[in-house]
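Only one protein chain is missing; all other protein chains are in place.
So, subunit A:
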């Protein structure tokens, strides 16, 4: 039985209206990155990550993938089919214990094997904090280079998802940015997720990839099917502009890209949008070049205001680019509260708050 177009759109409108108010629509519009040349396949972010891990397990016979519920495919489907393909000795469930996952992963890496360890939600990474900060990050330094855990990568779903509340929405990158010895990266979509993950797996330092969970399904791109890596420690300028520099990472990049469009349409303000990509070590050169060019910088992140990573960037910019600044560096962030449930639309640094910040900084 065919349903007419009109009837279908009527049904959809009804469906949206009937949605309970606590489950909000996405606060962002996704902006895909264009693929380069070569074979590519349409993939969402969890498929791209799955593809990355498939390639990693294939070309590195020591590689192991483990974490809670990783065996059956993972709660976000990032590891589907991998256990069937590589066996339960290489793709396996760990007991429910993040400190154990982290410690075990370090040991795997000590023995020279490649460890891909999943922490199911960034909100639950804190039991691992001691192992990551006191052990993984310091292994090479404290042993005079005799031992290390360079072949270790953590994959950690993070960020707002519409209804996650306190314990399924956090962005804890700032805690880890404060730890010398770690790499911390945040992909903005499938192409980046695959490239960064493969780069981290090969990188001889312990790495954490914070994967914005709301992008697992929502972000779809033409992803190159072959093995490739993205540059670590390098920010991406996604949109060139001369008036205001907008800096973000993960999901927030897409909010900022929309803000840049609105700023141009409504106020004829020309924004440069930068995806930081790497939180630690971070690309001070790209950021400062842009800051010196525009003289006005707005940084946006979901994590709370105080001591968020925006404060590090702001402090650095005012130190190195002071004389080029036309206005103080502005941060638009989550409020200094735990991440709330029903109040999420008020909590997030949405496009309107960011747009207002852009207008204000231009009029400073």
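Here, contacts are C-beta pairs under 8 Å (C-beta built on N, C-alpha and C of every residue); 3 or more make two chains touch, one makes a residue touch a chain; residues count from 1.
Here, contacts and distances are computed from a predicted model.
Between the names "2-oxoisovalerate dehydrogenase subunit alpha", "Cytochrome", "Probable cytosolic iron-sulfur protein assembly protein 1" or "ALA-interacting subunit", the one given in UniProt for the chain missing from this structure view is "2-oxoisovalerate dehydrogenase subunit alpha". Residue in contact with the omitted chain (choice from A:44, A:131 or A:153): A:131. Among A:68, A:123 or A:148, only A:148 touches the chain left out of the display.
Taking the complete complex into account, residues 62, 64, 89-90, 92, 94-95, 97, 99-100, 102-113, 115, 127, 130-131, 134-135, 138-148, 150, 180-181, 203-205, 233, 281, 284-285 of subunit A touch the chain not shown.
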